[in-house]
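What follows is a single structure, and I will ask about it in a moment.
Now for subunit A:
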Amino acid sequence: MMLLVPILVAPAAAALGCLLARSPRIMAFVNVVAFGTTLALGVDLLRQLQAPPHVVTQWEEFFRADALSVWMVLLISVVSLGSSLYAGRYFQRDLAAGVVTPGRVKEFFVLTPLFTAGMFLVVLANNLGVMWFALEATALSSVLLVALYNRNTSLEAAWKYVILGSLGLALALFGTVFTYAAAIDQKSTALPSFNWSYLMSMAGQLNPRMIKLAFVFVLVGYGTKAGLAPMHTWLPDAHSEAPSPTSAMLSGVSLKVALYALLRFHILTTACLGSGFSRTLLLVFGLGSMCLAAPFILVQTNLKRLLAYSSLEHIGLICVGFGLNSPVTIWGSLLHMGYHALTKPVLFFAAGNIHQTCHTLQMRLIGPGMVKMLPATVVCMGLAAVAATGLPPFGLFFSELTILNGGFAAGHSIVSTIVLLALLGAFCGILYQLTRILLGVPKIARTSDAAPWDGVPAMGLMLGALVVFSVWLPAPLRFVMQRAAGIIGGEAVP
Partner candidate 1 sequence: MNPVQSELATQCITLLAAGMLVIQLLMVVQGMLLTNIRLFALQSLMLAAIAALIAFFHNATHVYWVAGLTLAGKVFFLPWLLNRQVRRIQIEQEIAPLLNSSASMLLCGGFTLLGYIVARPFTTLERLGNNTLGVAITLLLTGFFLMINRRKAISQVLALLTVENGVMLAAVALTTYGMPLVVELGIFFDVMVAVMVLGLLVYRIRETFASMDVSKLSQLKG
Partner candidate 2 sequence: MNDFLAILLQTLLLLALSPLISGCIRNWKAKLQNRRGPRIWQPYFDLVKFLRKDMVISEHASWIFRAMPYVLFTSTLLAGLMMPLVNVSAPLSLFGGVLAFVGLLALGRFFLALGGLDPASAFGGMGSSREMTIAAIAEPALMLAIFTVAITAGSTNLSQMLLAAQGPTGRLLNPAHVLAFAALFIVLLAETGRLPVDNPATHLELTMIHEAMLLEYSGRYLALIEWSASVKQLVLMALLVNIFFPIGIATDVGAAALGLGLLWFIAKLLVLAGAVVLVETSNAKLRLFRVPDLLSAAFILAALALLSTFLFQ
């Protein structure tokens, strides 16, 4: 039974439905249903993938889902589901507060499924060109989401996002073209297909110099979208200005989807040039991002920017894991992707509640004592923060330590040490800042227009998943991740 098209169709249909629907409640419901469907489909896909050849294709390989794609599909579905669960009440409150017009809310509920559909297309498309324009599509749809509030700052953020993003994508396109050229190197006839699988099959005959150049362009291009330093500069702006559900999706999955695109080229390059070139670059950029994020976290003043920089940190760590390129670290990075995707949205949701309560994100204005105003939210946020700073019993501790282990096992002691230092800095910053705003007694008496349990279902869902998967990975999932790690690293995982 073919699953790939439905996964794309469901969100598209949802977008259409929302276009026609009137009340926000219905739109939210439609979204939830759509993403629930995609999640179900994703799980079924997972089941199908257990059987050899462990690849699902459709439309003569136009769509192709291997373990890596399936892993991404699952992440995308879960995060979109969570954020659409959260979005309903969120926008009801915004409407009540008169922050947004109904038109804008509709815009959100129409664009979000498109955004998601784009991401699904990225991870399911086999053709690298298609993957490119799918990414562009996600960029364009998310730009409008970032600009949703139409404040000066949000417009500014959107502008920076779109300019830097499209420029990066142009560079990526250049790299893609180069890859194509590298493939048709000696032939004088057109390439039978521009499919990743096909290129992998003929990786030996690709023109190495061109591939090298191609990877450079792709790295800068997709790296911009994935928020690797120093191309990350749009990231904190966009994340902090977007509505919280969008921020959640941006940092929860969209960064990782861009990273996924980068990974495809990384695999190709490694297959062609042998490991060394691309992994070194990934390592350097990953470390750079981590070391750059830490100080910004330490002295951050804006809550959502704090979270954004922490995402930068995690993306950096994931890159380091892939850059270290030993089976263990790759496995750790994949794990980290998953856990981070489950953790970061919770933080953004909580930040959204706090924002709607205090009408500011400046932490010194939010002031101490959130716990007295929004106990449930703060509890969730605290748990998520504990997870995000890499403390047990949550999974990020395991994945981080696994990456460190792999680094040491592979003899990269220095890298691991730097990573550890950066993580330490981030920890100190987040701990200090959050303690400052969450605990204590409020200075100003505020009446929270957020009901105590608002957003808690969404947060609870994700935290629950996080806790469960921190202590127990279902065998199929584990299998898929091992396959994925194998695809990236070229060898199986212990």
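Here, contacts are C-beta pairs under 8 Å (C-beta built on N, C-alpha and C of every residue); 3 or more make two chains touch, one makes a residue touch a chain; residues count from 1.
Basis for inclusion: all candidates are chains of the complex that A comes from, given by their letters.
Keep in mind the model is a prediction, meaning the values are calculated, not measured.
Novice: Given that all of 1 or 2 sit in the same complex as subunit A, name the one that actually touches it.
Specialist: So the chain touching subunit A in this assembly is 1.
Novice: Any idea which subunit A residues touch candidate 1 in the complex?
Specialist: Of all residues in subunit A, those touching candidate 1 are 127, 129-130, 132-133, 136-137, 140, 143-144, 147, 150-153, 155-160, 162-163, 166-167, 170-171, 173-174, 177-178, 180-181, 184-185, 188-191, 193-194, 207, 209-210, 213, 236-237, 240-241, 296, 299-302, 305.
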